[in-house]
Every structure is written in structure tokens, then in C-alpha cells.
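Sending over a structure as C-alpha cells; questions will come in a sec.
All protein chains but one are shown in place.
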Amino acid sequence: MAELTLVEAINDGFHVELERDADVMVLGEDVGRAGGVFRATAGLRDRFGPDRCVDTPLAEAGILGSAVGLCMAGWRPVCEMQYDAFSYPCLDQLITHVGRYRWRTGGAMAFPLVVRMPYGGGVRAPELHDDSPEAYYVHTPGVKVAIPSTPADAKGLLAAAIRDPDPVVVLEPKLHYRTMRGEVPEGEHVVPLGQARTVREGDDLTFVAYGSMVPLAEQAADALAGEASVEILDIRTLKPLDEDALLAAAAKTGRVVIVQEAPRTAGYAAELAAILAEKAMLDLRAPVVRVTGYDVTYPYWQIEDAYMPSVERVVDAAHKLLAF
Amino acid sequence: MAELTLVEAINDGFHVELERDADVMVLGEDVGRAGGVFRATAGLRDRFGPDRCVDTPLAEAGILGSAVGLCMAGWRPVCEMQYDAFSYPCLDQLITHVGRYRWRTGGAMAFPLVVRMPYGGGVRAPELHDDSPEAYYVHTPGVKVAIPSTPADAKGLLAAAIRDPDPVVVLEPKLHYRTMRGEVPEGEHVVPLGQARTVREGDDLTFVAYGSMVPLAEQAADALAGEASVEILDIRTLKPLDEDALLAAAAKTGRVVIVQEAPRTAGYAAELAAILAEKAMLDLRAPVVRVTGYDVTYPYWQIEDAYMPSVERVVDAAHKLLAF
Amino acid sequence: MAVLPAEQDLRRVIGDGEGVPDGEVEGLSEADLLEQHRQLVLLRTYDERSVVYHRQGRIGTYAIFWGHEAMQVGSAYALEREDWIFPSYRESAIGLLRGLPAATILSWWRGHPAGWWNPQDWNVASICVPIGTHVPHAAGLAWGKKLRGENVCAIAYFGDGATSEGAFHEGANLAAVTRAPVILFCNNNPWAISTPLSAQTAAETLADKAAGYGMPGVRVDGADVLAVYEATREAVARARAGEGPTLIEAVTYRTAPHATADDPEAYIDLERVEEERQRECVGRYEAYLRRLGVLSDEAAEAVRAEAAELMREGIRAAEAEPPADLSLLFSHAYAEPPPSFASDLAELRRVLGG
Partner (left out) sequence: MAVLPAEQDLRRVIGDGEGVPDGEVEGLSEADLLEQHRQLVLLRTYDERSVVYHRQGRIGTYAIFWGHEAMQVGSAYALEREDWIFPSYRESAIGLLRGLPAATILSWWRGHPAGWWNPQDWNVASICVPIGTHVPHAAGLAWGKKLRGENVCAIAYFGDGATSEGAFHEGANLAAVTRAPVILFCNNNPWAISTPLSAQTAAETLADKAAGYGMPGVRVDGADVLAVYEATREAVARARAGEGPTLIEAVTYRTAPHATADDPEAYIDLERVEEERQRECVGRYEAYLRRLGVLSDEAAEAVRAEAAELMREGIRAAEAEPPADLSLLFSHAYAEPPPSFASDLAELRRVLGG
């Protein structure tokens, strides 16, 4: 076990996977010479050569579109989108081809590509470096979506995504790239897709979160210490969802707060709440509450902390449920 | 009152609005010379000239991007995306600019543009002429979304969208473009955004739907005649949502079926269900059930009817709730 | 070879039997010439029969390619079997040239799962519907094969309208930067449904776009199967030599509706259409072969009969396909389907069954 930051864990995962499988290649803007603007791909170009860690032209749709062709040529391309909001130009390729091509071939051809990107706010960055676009990806058939919340999961989910026979989108909480350190297994480390993680056990309340909202949920749970014992579920894979874990965590306490950084309306938290409304009716002792970003453009960074779900807002929601 | 098909009503609305306001212009692929592949813009080029009904190059991002500039020049552009699935290239402009530009200007500049497109399946078309992409649009801050289900609303919501100071996306049920006729008020006709429509009153069950799923909900309600009396709510404007109407319709029966054609996961029905899970808890007598398309690529058209929500599936859901 | 000088360097091989002399293409045997004729007739027959089948309600909406056959045959004939073809809906039947059964393609237009072939069986990618989006796929495949040291080219077919799409631009640029062995084949027919080329671009020629990517751009008469063949052969040679992509602009005219659903009367000049139909590519090539004394009436008749039979057999087989099973809704979306698919399918069967 090594103690690594979240982005170091991703870099470590890349080195292990490219070493393990010669078909894996990395492409994107500035992933090669610079090793990525966050250094997630540092050292790959020197170690595996410029053909397996490619600085592409500045063209997100072209990157993902060519990755489709690379899959057809037998590669397992891992595409980096430099930031969340700069992934939008690739949505067309993702929706019209990446998620559909396997189906088109009657299952005869696999498209084992990965699209990964830093996502989320709180980093005092200029406009459009702060988005949480997971809902766009989750709603798209044919693609899987994972979001790690710890260094170990960041490495393990990336490995699982790279090894998966289907397209996987991985969003990485950039807020914690360098601010979060944790124990990370050395060498090969795979966290299977489709398995949620129980962060802590509790009896009175259940917090459901993923990515950068997991540490926040933990802080909120700490703030409630003495008052209520909180179960925290880290979804980890948004699609396919570990529905059993969700239902179990909800049934255990009957009081659920879902925390999501993205704007509320039609965000992923709505899907989780809808599943509970359909399948956990008799287990729920209180309304299902969402604590989310607001339905507005991500703001000027001087007030971004007020946009982001906060410990205060999660605790407030918890109090509502406890008082219900 | 004239008896028009749904697409005739849209065309009528265009003629009225372009006549009323010289700042309104239409642009898109084949909207001019051909009057649109569905004839929604027929006659506009001849009547208002090639500068107010423009055949653009084949470039969806360019169409919407230039519409942003056209707004800055004082126009009210109405952009046609030729089909649902061909609107995806414009998502980047929509998310990064259309929904944000007013905010960037501190509210000083308005972007009164409309993006409209035929959407949905059931028309025996080749691949990618059948998508229901509303969730992508609804989740995007700064844009409003409307989906009519009748000829009169198709005209009235288009007029409201054109007159609205903010960007509005209008999805039109292409399945009913020519198969649905109805009374349409002549001349100016505006259906305000943000108001749902009670299609019929009922006491035992509530069906919530929009667009092409509204007639289906009505057929399902007919099929249940004698067995249960069904309230049907047509959401009409997905954002801003008429939340009061939704909560009232749910409270009235306590048993809610939401019908959506799009794939289930993270679709708009999830948002409706989530709102009920948070705000209608004490009114609900049964789980909130979603009847939706499946989480797969829209299928080969020979089996598309099995993909689409059917009267049978809605009735089956209704029986579940009645038996709960 | 002798290519005629033509307006805007439009390359031609076939003359007009009068003032304009015939040229010839080096290295093409009589057998090659007749095989390309057979292929032209095959595509022409497929297209004409498909329009009939559509009228009879036996296939759905269909994108007509009447008059585009020479572009498809000439270019595909310059490829090896290992080379990959990325067709748009306009080249839906190009797989026939590699033995893909007519029934398969007809099934595609019938919306039946039997129409979705395995691209690896024919090195023919799935029919691309969203305009221009397959250009990066072809670039990526060609680049990826090159990286693996496989000597394989790719060709992507798209129209004049497609050159306006960002996907074309990003794919072409990426192909050039990676020196991918890919041919970007533009069918300039010069309409995008109802939008004329003049509303599509202000460029003098579409080949002018090539310089902006640092690749050669070639203009060829798209109704001249031999000129198309020769231009493509040169592009393939460049690609195999590691010199990267080529943009070929094949100029023709869309004399048929965009698709069976389209009525061009609203926007097209029907007299112009009539003129253009006189120059259609199959007749032109037959006349050329006859002037060369290579094609006999019997041979031509035999080829037509063979194609007609293939279509009869094709539609019969397509219509003989058993109805698609519901379970196909959930097949092929993922390698390992999520548990929800099984329960969704079970519920669907129960509901429809009951």
C-alpha cells in the first residue's frame, strides 16, 4: 500500500494498465508531452512511446470519434477530456455512436473505450472548469458511468473501466485530485463496476452520494455525531447502479438524503429518488430529500461555495427528516 | 377555429409570429426552399424572404452558435434541428453558451432564441430518427423546455417560445405531425410556458405524461374505463415545471403513473417522481411508477412498438397501483 | 493514361464518343473493365428495384443512389478486400460489391435486425446515418491499423453537405496529423436534400478544403467510373506509401429525390435533371465499352439478368426472415447486460402475453 493523492493514484493505475495490456492507449489534449494538465498521464509518453500516449489536435468530437475507429482496429483507447465542460463537443459521438455501435454490429464488435475527465467545482477556476455533467452521460444508453471518491477507487475504477468490454465514462473529482490522499494498493487493483461502497454504517439516516460529495457527506455525518447515526453509501458506479445496495441502505434507516453537486433538475439524484419512490415506498419513514447544486449556471468562483452543497445544507436536510 | 394537423398548426403559428414580429427569423437545414422535411416551415421563405427563412449549411453547432450572435444583433432566431438525434451536435453550444450568455452579461442582454425539433419514435424510420432527448435539454441551466401534445398547444407553445425572452427548446411529437388533427385557434394563439394541462379529471389514478405519451395515456385510461377513473395531466412545459399542478394531480388520487418515451435511467420522469418522493409523501397511497422506454438504443423499427410504452404496459402499471 | 483537361481540373477518362476522345487507365485488363460494368449494373439494379420495393411497401424509406454508382464502384474497385469501407446511407448497398447479400441490406431498409451485419465479415462498417460523423471513425481505424503495422486503408463516403459538419473537419484534420491511410471520398451531387451547394459553401471547389488539412485534394468526374477508379488508386497508393490521407471530390448530380420520402419538385430544376440523366454513369460506361468493342449485347444482358435474379432472391430472402423477437430489444447493448434487462423483458412478455 502506498499513500497517494487521488490524481497520483490515477497515474499509477495508468502505468499498471498500459504495462499489463499493450492494446491500451491514451489520447487527448496535452496528455503526452505535458502528461496532462493535472499530470494524470505523466510519464506515459516517455515510458510507452508517443503512439500509446498521444497528444491529439484540439477536437473533442474528433478524439472520441477516432477512438471508435481505434476500437475497430483492436485498440482499447482511453480518451481524456481536459475538463468537464469541454467534454460537451463529444456528446454527439457518445450518443450517436459510442453507445450504439456494439448494438449495430449485433454484438459482434466490442467498443472497449474509456472517456475520463476531471469534473466538479470548488477549485477557484474560470468559467466552465466546474461542471458536473454526469446526468448527460448516465442517460445515454450503451455507456457505463463511474465516479470515484477515494484514491484507491480512482485507480480501481479506472482499471475496471479500461478492462471493461463496453464504453465507460469515468468522472474524477478534480477538487480532490491533490487535496485527498489515501492508501492505494500497489500493482494491479480493480474495483468492479456496479458495486456501491458502504462508507459507514448507521441506523437513523442514510446519506447517498458519489464523487466529491462523499467526503462532504462524511463531514455532515460527523457534524451530526451524538444526534443521529448515519449510514453513508458511495454509489461509485452510477450505471449500472448497485440497486440492491441502494434499497438496503434506504430500508435500513427509512430516511434518505441524496447529495449531488450538479444542478438539481433531471440530475442523477432524481433517478435515485425515483427508484426509491417506486421500490422503497414501504421502507421510507420520511420524504426522500435531494441536496444539490442549483438550477443555474455554475457561478463566479467568489460565491461558488454557496452554490455547492454544504455540510450545513446536508445537516439541515437531515434535521428535516429526523423531525418528520 | 380551424381543424389542422399538428404540423399544420406549427406552420400556421410560424406564419402568424413572423408576420407579427419582424425580428423573428427561422434558420435550419432545408427549412427554406423545401419548407422543412416535414413542411413545418412551408411558405415562409416565399412570404418573408430568404433572409428570414434561411437554408443553412449542414452544421447544427454552427446553426445554434450563429443564432447566439443573431440574438446579439437583435434577432429572435428560431432554429430547426431536422431530427431529435441530429440535435446532439448543438448540445455544446446549448450548454456552454445558450444557457449561460444572459448570465454572463449580468442580465443585460437577452437570448430569445428557440430550438425546435421533431422528436420520438413510432414512425418506421431508419436509425437515429426516433430519439427522445428531452432530459439532456431539461438538465441544462438557462434553457426552458416545452413539448406539446395537441395541434393547438403546438401552435400556442411555439408562439410562447418565440415571444419568451429566454432560450426555449421545443420538442414536437413527430408521430402525430400528420396523424393528429385538432381545433386550432386562428391568428395569434399563445399557450403560456409553465402551465400544465389537465386532460381529464379522475379520482382513482393519475397519469402524468407529455408529448406523444399523452394520447397513449388517454387510450390507457379509456381501457380502464369502468375499472378506475383516471386523472391525466399533460406537463406541457418540462421546465419551468408547473409543480403545483403536478402535486395537486398526485394528491388527488395518491396513485401516480408517469409515462415517458425516452430511456428510463435519468430521464425526465425521474425528476417528476423525485419531486413526488420529496413533496407528496403523505399524499401517496402507492409507489410512483414510471412506464418508459428501455435503457437501450432505440431499436430496429420492426420491433419499435415493443420498445415504446404501450397501452398494455400503462394499464398493467395501473393495475399494480390499484392492487397495492 | 490520358485524362482529359476539364473545367476546374475535373478528371475524366471516358469521352463522349464525339469530340471528346476516350482515354484509358493503365493496368486495367478487359476482365477488370467488365467486372466494373457488372458491379455498376448490380448497384443500378439494386437501386431501381429498391424504389419499386418501397412503392410496394416491402421496404421503408429508402435513400436512392441512382447516378451515384460509378463513384461507389470505381472507388471500391481500387481497394483490397482487407481495406475498410465506411459508407453513409447513400452507399447502403456498397457491401454488395464484396458479396454482402442483398437480403441483408434490404433487411436494413426493412428495419429488421437481419439488416445489421458484422462489419468484420466484410470490412464494411455499419451504415452511418448522422452526417459526417463516420469520418473520424475511418480516420481512427486507418490510424489504428497503421499503428499495429497492418497495411490496411480505409475509405469514408460522405456528401457535399457533410463537408460543413464539424465532425468532417475534426476527422479530416486528425487523419492528416496522424498520416492515417484513409481516403475521404466526397460525393458532390451538389445537393443536401433541398440545399444547393451554393448555400453549403462559398469555396470554389470542395477539393479546396484539402490544403487546409495538408492533404492532396483531387476532383474527378463522378459519373466516370474509370476516372474515379484511377484517382482512388492513386490515393490508395499514397496511403500505403505512408503519405497519409487524400480528399477526393467526385462531382456528379443528384437526379433522383434525396430519398423516397422527398419531393424535389419544390426546389430543383427538372430540366436540368433531365439533361443530367442523359449523362448518367452506367450508360456512359456501356457506350465506352462498346466503343472499345469490349461489351457485347449478350454480355450486357447476362449481367442484367444476373443482377435482377440476385434482387429477386434478395427480397425473397429478406421477406422470409422470421419476425424479430422482442428479446432483441435488450441484446447487444452491453457485453454483460445489467440485471434490469432480464426483468424488463420478463415484464414485457408478461404484459404483451396477457
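Letters are used for the chains, namely A, B and C, taken in the order the chains are written, and counting of residues starts over at 1 for each.
Criterion: a residue touches a chain if its C-beta (ideal position, glycine included) is under 8 Å from a C-beta of that chain, and two chains touch if they have at least 3 such contacts.
Being a predicted model, the structure only gives us computed values, none of them experimental.
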Which chains here would be touched by the one that got left out? A, B, C
Among C:E165, C:E280 or C:D344, which residue is in touch with the absent chain? C:E165
Using the definition of touch stated at the top, determine which of C:D32, C:E48 or C:D208 touches the missing chain. C:D208
If the hidden chain were put back, which of B:L6, B:A34 or B:L70 would touch it? B:L70
Residue numbers in subunit C that touch the chain omitted from display: 164-170, 173, 176-177, 179, 199-204, 208-215, 244
Going by the touch rule given at the top, which residues of subunit A touch the chain that is not shown? 29-30, 32-35, 37, 55-59, 61-62, 85-86, 88-89, 124-129, 294-297, 299-304, 306-307, 310, 312-313, 316
Residue ranges of subunit B at the interface with the undisplayed chain: 25, 51, 56-57, 59, 61-75, 89, 92-93, 96-97, 101-110, 141-142, 144, 164-166, 194, 239-240, 243
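Everything that follows uses one rule, which is that only the chains that are shown with their structure count from here on.
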Relative to subunit B, which chain's C-alpha centre is the most remote? C
Closest chain to the protein's overall Cα mean, using per-chain Cα means, please. B
Subunit B and subunit C: spacing of chain centres that average the CA atoms, whole Å: 36
Distance from subunit B to subunit A - Cα centre to Cα centre, in angstrom: 30
Return the distance between the CA-based centres of subunit A and subunit C, expressed in whole Å. 41
By the touch definition above, subunit C meets two or more other chains at residues 113, 116, 129-130, 166-167, 333, 338, 340
Going through subunit A residue by residue, note those that touch at least 2 other chains and give them in order. 61, 89, 92, 96, 103-104, 141-142, 239
